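A protein chain is absent from this complex, but the other protein chains hold their places.
Up next, chain A:
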Amino acid sequence: MTTDRRILLVEDEPHIAEAIRFILTRAGWLVAVEPDGAAVLGRIRTLRPRVVVLDVMLPGRSGLDILTDLRTDPAFSTLPVLMLTARGHGRDREAAEQAGATAFLAKPFANADVLAAVERIAGADQAG
C-alpha cells in the first residue's frame, strides 16, 4: 500500500482545484477531482483513495456532513482527511475536528502547507 498515491480532491472552485492538482501531481500523487458534494461518497467508494482533501463549502452537500457520514462507515473511519475551510478560527475548526477531520487548513493556504499536510496524514495512517 505504500506505493498507493491515489488522492481525491473535493473542491468546487476550479482554479483552486487546478492549482492543488498541479502541486500534488508534481509531488507524485494521482489526483482525482470531484466538485460535487453529493457525489463524494460514491467517488470515495469506487476510487479507494489514500487521502481525501475536502473543502467545507461545497454545492450539493456540506463537507462536514460528508465527513460525518464517512466516519460512520467502518471502512473509512481512519481514512486520512484534510479539511479546507474558509475560516481559520472558532466554530468551523471545532466543527471540522468534531466531524473527524485528520488535519485542517484555513484558506488562503500556502501550497507547501497543503503538500506537507497531505504527506503527514498519509504517513500517519500508514503508521497506525
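Assorted remarks:
Methods note: contacts are C-beta pairs under 8 Å (C-beta built on N, C-alpha and C of every residue); 3 or more make two chains touch, one makes a residue touch a chain; residues count from 1.
Keep this in mind: contacts and distances are computed from a predicted model.
The complex includes a chain that is not drawn, and of the options "ABC transporter permease", "Succinate dehydrogenase / fumarate reductase cytochrome b subunit", "Helix-turn-helix domain-containing protein" or "ATP phosphoribosyltransferase" the UniProt name matching it is "Helix-turn-helix domain-containing protein".
Screening A:E18, A:D73 or A:E97 against the full complex identifies A:E18 as the residue touching the chain left out. On the side of chain A, touch with the chain left out of the figure occurs at residues 13, 15-16, 18-20, 22-23, 26, 57, 86, 107-112.
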